[in-house]
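Below is one structure, written out as structure tokens, with a few remarks after it.
Excluded from the complex is one protein chain; the other protein chains are retained at their positions.
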Amino acid sequence: MYYRFIALVERLERTGNFLETAALVILLSAMMLLAVGQIVLREVFNTGFVWADELIKLMVLWLAMVGSIAATRDNRHIRIDALSHVLPEVAIRMIRILVDLFAAFICGVIAWQTWRYLQVEIEYQDTVLVNIPAWIAHSIMPAAFLLISFRFLVLVVKQIGAIVTRPAAGPGK
Amino acid sequence: KIATATPDGTQWMDDMRTGAKEIKERTEGRVQIKYYGGGIKGDDKKVLGQIRIRQLQGGAFTPSALTSQYSDLNLYGMPLIFDSEEEAAYVRSRLDARLQKGLEDAGFVNFGFATSGFANIMSNTPVRSLSDLKGKRVWVPEGDTISYASMQALSLSPVTLPLTDVLTGLQTGLIDIVAIPPFVALILQWHTKVKYVTKVPLVYTFGFMAVDKKAFEKINAEDQAIVREVMGRIYENFNKVNLVDNDAAFDALVKSGIQPVELDEEEYKKTRKVLLASNRQLGEQGKFTKELYDEMMRYVDEYRSQRGATGRD
Partner (left out) sequence: MIALSVLLVLLAIIGAPLFAVIAASAMIGFQKGETDLMIMALEIQSIASMPFLSAIPMFTFAGYLLSESNAPTRLVKLTGAMMGWMPGGLALVCLAACAFFTAFTGASGVTIIALGAILYPALKQDGYGDKFNLGLVTSAGSLGLLFAPSLPLILYGVIAEVPVDNLFLAGILPGLLMLLMLSGWSIWVNRHIRRPLSSFSVREVGKALRESIWELPLPIVVLGGIYSGFFAVSEAAAVTALYVVLVEVVILREIPLRDLPRIMRASMVLVGAILVILGASIASTGYMIDAGIPQRLFELVSSMVSSQTSFLILLLLFLLVLGAILDIFSAIVLVVPLILPIAAGYGVNEVHLGIVFLAAMQLGYLTPPVGLNLFIASYRFEKPILHVYSATFPFLIILMLSVILITFLPELSLVFLSN
């Protein structure tokens, strides 16, 4: 049961990894091309797009959110890392389980609240980029925080797995 | 709770706080207003969002911030509509109530509009005619589609930059021209980076306070009347004082070494023709109520025929 669950998670992880990377590549490339394109349009053709700057800024938000999902997967979020050099491995893993459960809970709350605000934006028919519904641009927030929350739970499961499957004597020093 | 971009310690904020005190006393503490100055509550969009989730009850805005709620709000602010403050006052005395009603129907109670004078052309090369603008980069605030359309109608190159980037943009030559009321230029220090100011009534600017209608209706009718009276008085006063301030600011600009430039009369007429045509086109695209725009222009013509000439000095 446990191993089948792990296998499923691992398959999901490969797909997720690919999707994240693809999204990051597309966003970053488009952002660079758009910014340079604006310069060329301005310097050479004396024109530009009125929405370009706003779009670049929305892309920053998307990069931040998708990058943050990827950072959770790679376990690269910034933490005060004072204990990992003093405590034994098992203690560190148990502490990690605790703090990552906390992070998963907080991200779940943020996902829920940003989702609620999305409904408000739909109700008021807010727009971005001249006439695009704002909720489309902002839907990345609840989606991302939900996924981040999920990733933290996966990290917790992995830590538990590592403690459970650890050889009884522990890693030889 | 009301947010404004006006910094604490200015005369405006003092007046608003005095008004808040009066309201508090006269309503026996039932209505208390707290101001968040200096833009600490974020930009217009963020303030609007906070009004929706009842974190704030109102904010001080410029018309472009609320045009997506009420599209006719920026009619006065379209380029080269008015020739003079007197002309604007004449038209406003006939239309203000209508716009205020429109804004209220869109969910925002307000207490009158306070003009901040005409935005003038400030530049690093003298601008006397339309041809002086050719090839120059004109700053347009982010998301201001009407100004953007006007610039394109004049075949200029608009550059959209956030407010914070403008000073640097002027310094490095990323932008050559900004349009802004003189006293706002003084506050933002933009006058330190330009050499010329063209005294042309380019765009009529104004600001106002918008309070969430649902929040406003929670207070009882008598208190509402008190708030309207006090705030209305304050805004009427702002409307007067700002004009004096703006004239003083223009003199201060000239005194600080910026050269005043006059626009050629023929050029002005030619430019106005192009811009009014572009305005009408936006109206036809449904960017605002075309009938209201035409009515405004009728009042303008009415005023001019009464005067027998343009009111421009």
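Read from first to last, the chains carry the letters A and B; within each, the first residue is number 1.
Keep this in mind: a residue touches a chain if its C-beta (ideal position, glycine included) is under 8 Å from a C-beta of that chain, and two chains touch if they have at least 3 such contacts.
All of these numbers come straight from a predicted model, not from anything done at the bench.
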Among A:Val9, A:Leu63 or A:Ile132, residue touching the chain not depicted: A:Leu63
Hidden partner chain, touching residue among B:Met13, B:Leu167, B:Ile219 or B:Val254: B:Leu167
Identified contact with the non-displayed chain, of B:Thr27, B:Gln50 or B:Ser150: B:Gln50
Absent-chain contact - pick from A:Ala35, A:Val90 or A:Val130: A:Ala35
In subunit B, positions touching the absent partner: 36, 40-43, 45-46, 49-50, 53-55, 161-162, 164-165, 167-169, 171-174
Residues of subunit A (touch criterion as defined above) contacting the omitted chain: 20-22, 24-25, 28-29, 31-33, 35-36, 38-39, 43, 56-61, 63-71, 74, 76-85, 95-96, 98-100, 102-103, 106-107, 109-110, 113-114, 116-118, 120, 137-138, 141
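The rule is short, and it goes like this: only the chains that are shown with their structure count from here on.
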Distance between the centres, which are taken as Cα means, of subunit B and subunit A, whole angstrom: 41
In the complex, subunit B residues that touch subunit A: 49, 52-53, 68, 135, 137, 140, 142-143, 145, 148, 152, 157-162
Touching residues on subunit A, where the partner in the complex is subunit B: 42, 46-48, 50, 52-54, 117, 120, 124, 126-127, 130
